[in-house]
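What follows is a short report on a single structure.
Excluded from the complex is one protein chain; the other protein chains are retained at their positions.
Just so it is clear, A and B label the chains in written order, and each chain counts residues from 1 on its own.
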């Protein structure tokens, strides 16, 4: 049964904002993780897994809300895509943390801290942007800023790849670290994909 | 031209069930493949390629059926997604078999047999679940079981990665085997994605 949304139905905005805030929490945790001593990382990895499950719950709640709502505030397919893109961010960083533990990577090249700093910035921008879906013209500075952050992340990622293949590292170490820096770059890309969906929504609303 | 589906139109259920049964056949074949001597593997790889084509045919038949049917039993977009997810499973195992031949991998670490065992289980669960899309509440045990199988597969995959990077294998061997165990994990994930789409369908029907 599909229910007509009340005119001021806030549940879509609330759930999307909660999903974005969960991502911001994941990035703060990631920051602690890459700075932690090897011994302290296991509980941080478990907490990251918990946040990944929280993200899944938000995604499922959004999908169920789309399904039971007769008139959604924007196209169903766009809400679905946005939920999936937000989920992709958390999945990517959860996998990075997981691999770092599994591979016993206790030290990262310096560029990794820069990647994480940019991901924190992207997460803050996204969490602030989400409630503005109600008034899409307020999102203009967000698209500009998220694009700048994504370009900066891309540059850092490229420098890291150059470093990894410079001959300074053993092949097996290159493979492990490449999985990690590629995973962080994937998270940066996922933020931009979420911003693209929000752009599509804004164009349709205008 | 779109035709109205007869009330008891069984073609969607039949095609989805056929696709899932083809996957189960592919997993049985995969099981034989990883146990076979190197010399006997070429015909098994050819048979897998044939099953991959059968899977493509089911997918195309489903997409064409969506397009010509006026009233589909559930949302077009969901049937499309489910067909693609099922296709992803066969594509993943076909690629694994292909790479194993190409890389001349004749011996696998023991965990690979465990991965294949879990994929067989997931395929059986999926084939049994498909006809129950008619009565979605009967799918509840399926979601529980597929999630358990996916978690078990994830654990086996993680143990395999640890083993590959333990220093026991040469770098080139690690690269080859990683492609294979990652491909099998991708197949396990694709089963869960199919189960997620079936969950979405069930929620909308309820």
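One rule holds for everything that comes next: a contact is a pair of C-beta atoms (placed from the backbone, for glycine too) under 8 Å apart; a residue touches a chain by one contact, two chains touch by 3 or more.
On a predicted model such as this, the values are computed, not experimentally measured, just so you know.
**Student:** Out of B:77, B:154 or B:186, which residue would touch the omitted chain in the full complex?
**Tutor:** In the full complex, the listed residue that touches the missing chain is B:77.
**Student:** Looking beyond the chains shown, say which of A:16, A:174 or A:187 touches the absent one.
**Tutor:** Looking across A:16, A:174 or A:187, the contact with the absent chain belongs to A:174.
**Student:** Could I get the residues of subunit A that touch the absent chain, sorted low to high?
**Tutor:** Touch with the absent chain occurs at residues 77, 158, 161-162, 165, 167, 171, 174-175, 178, 200, 203-204.
**Student:** Across the whole complex, list the residues on subunit B that are touched by the chain not included here.
**Tutor:** The missing chain touches subunit B at positions 63-64, 67-68, 77, 98-99, 102-103, 171-172, 175-176.
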